[in-house]
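First, the structure itself, so that you have it in front of you.
Excluded from the complex is one protein chain; the other protein chains are retained at their positions.
Per-chain numbering from 1; labels A and B assigned in written order.
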Amino acid sequence: MTTLAPLYPTHQPRKLKVATVSLAGCFGCHMSFLDIDERILELIEHVEFDRSPLTDIKHVGHCDIGLIEGGLCNSENVEVLRDFRKHCKTLVAVGACAINGGLPAQRNHLDLGEILQDVYGSRTGMSAGSAIPNDPELPLPLNKVHPIHEVVHVDYFLPGCPPPADAFWRFLTDLMAGRTPHLGHGLMHYD
Amino acid sequence: MSTSTATPDASFTLDGEDVPFRPGETILQAAQRAGHYVPHLCWHPEFHPHGSCRVCTVKVNGRAGAACTVQAAAGLAVESSTDELNAHRKTLLQMLFVEGNHFCPSCEKSGNCLLQATAYEAGMEGPHFEEFYPDRPVDASHPDILLDFDRCILCELCVRASADVDGRNIFAIAGHGIDTHLVVNSPSGKLGDTDMTLADRAASICPVGVILPKRRGFAVPIGERRYDVKTVAEPGNQEAS
Partner (left out) sequence: MSTVSSPASTAGPWQAEALDALLARRGRDPHALVQILREAQAMHGWLPRDMQAAIADALGLTLAHVEGVASFYRFFHDRPVGRYRVLFSDNITDRMLGNEALLLDLCRRLGVQRGEVRADDRVSIDFASCTGLCDQGPALLVNHHHVVTRLDAARVAQIAALIESRVPVDEWPADWFAIVDNVQRADVLLGTPLQPGAAIAAALERGADSMLDEMKQSNLRGRGGAGFATGQKWSLCRAAPGAEHYVVCNADEGEPGTFKDRVLLASHADPVFEGMTVAALVVGARRGLVYLRGEYRYLLEHLEAVLQRRREQHLLGASIQGRAGFDFDIEIHVGAGAYVCGEESSLIESLEGKRGTPRIRPPFPVEHGYLGQPTTVNNVETYCAATHIALNGGVWWAGIGTPRSTGTKIHSVSGDCERPGIYEYPFGTSITRILEDCGARDTQAVQVGGPSGVCISAFEFGRRIAFEDVPTAGAFMVFDRSRDMFEVARNFAHFFAHESCGFCTPCRVGTALVAKRMDKLAAGHGSRHDVEVLFELDKLMHTATHCGLGGAACNPLRDTIAKFRPAYEQRLKSLHFEPAFDLDAELSIARAMTHRDDPASHLETER
């Protein structure tokens, strides 16, 4: 078969921009992500990291993919999440806390006011004059912890506590290749 | 109907495949005996059908019904693994997850849990709906058994096991609507004031992590638990308890 010029000029696919963040999470999902080990070299061929603990970039720019670890426990979490949603074409809830609140949400059956009073006010051993911190620099905690899909539209969910490295790899390679991610048995778990 | 070795008067089709049945069997019983998987939570082969979880909803000659309660009959055309019904199953599972508190990482039943395994099989990646975060305190009053109501899916298998097998009637259902909940039969309402023992069938029947033996923590390593090894769809692995 003779070679034909392509109808359209082939182009080198540009690198996808990826941002990651941990909200009310423990960074365990990020650690698990790094467990893809040497595959990160292959990944870096295809992606460029924007805001992420890996880059120390402080503000998210326009991105293809945003990976959110952790749920929402305070106002700053909400603002960062909204910023991610605004800037990321595809937003992924990564891990138990982002997906259903996870460990931080275990406080949801307690009254926030009572917790604050107990921790900063009535607990024994408090120094005189102790009070609930009220510096405007501090983000205020939400009445309840929420998963991120209750506040913004989430495109994909990558479950696990944390999701295993292979699940990250499968998920991202699927996503980059234009396939709807499918984890399947062994990679899909909630713990 | 396709060709089959089954006699035509004693088989129905499940997603186009012939399934033989014995008189008195339900669609779910016959399907499972023939090695098929129809997702289910409140049904258990040792007990009378209950029909509450609705995860086994199939279409029988075009009409929806719970496979665990519909009697098998010759010539029925049963659809189960269709896009529509599988989507409904996923939604039902998401409903069960959001109405309780299912924090799998802290649950001893994780990896051996029928709800979790069924959700994996259904491809449930996230909860879809808003979380209810109900307040359901644990009952740790019994020396050997812990009750964590956060995970209850109201399948009533414990109610049935305690009544039908153990003869103790330890459990019952109370409330209505979204406040429906499991209660314990004792003056205090606490399990510690009952004569329940670890040897009771009710102590081992829970398909999720509500009724758990105390002092046993994550005994089987991750990767070797029931549903780490094989999916819930595989024959012989369709019951968690």
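In the analysis below, contacts are C-beta pairs under 8 Å (C-beta built on N, C-alpha and C of every residue); 3 or more make two chains touch, one makes a residue touch a chain.
Nothing here was measured: the structure is a model prediction, and the numbers come from that model.
K.L.:
Would you mind spotting which of A:78, A:175 or A:188 touches the chain that isn't drawn?
P.N.:
Reading the full complex, the residue touching the unseen chain is A:78.
K.L.:
One chain is left out of this view; which of B:34, B:77, B:95 or B:233 touches it in the full complex?
P.N.:
The single option touching the absent chain is B:95.
K.L.:
Touching the absent chain in the whole complex: find that residue among B:31, B:122 or B:184.
P.N.:
For the chain that is not drawn, the touching residue is B:184.
K.L.:
In the full complex, which residues of chain B touch the absent chain?
P.N.:
That gives, for chain B, the contact residues 49, 51-55, 57, 64, 66, 69, 71, 84, 88, 91-92, 95-96, 98-99, 129-130, 132, 153-154, 169-180, 183-187, 189.
K.L.:
What chain A residues would touch the chain not displayed?
P.N.:
So the residues of chain A touching the missing chain come out as 75, 78-79, 82, 111-113, 116-117, 132-134, 136-137, 139-144, 146, 150-153.
Rule of thumb we're sticking to: only the chains that are shown with their structure count from here on.
K.L.:
How many angstrom between the C-alpha centroids of chain B and chain A?
P.N.:
32
K.L.:
Of all residues in chain B, which touch chain A in the complex?
P.N.:
97-98, 101-107, 110-111, 116, 119-120, 123, 125-128, 130-131, 133, 135-136, 222, 228, 231
K.L.:
Taking the complex as given, what residues does chain A use to touch chain B?
P.N.:
Those in contact with chain B are residues 93, 96, 99-103, 105-106, 108-109, 144, 146-147, 149-150, 154, 156-159, 161, 182-183, 185-186, 188-191.
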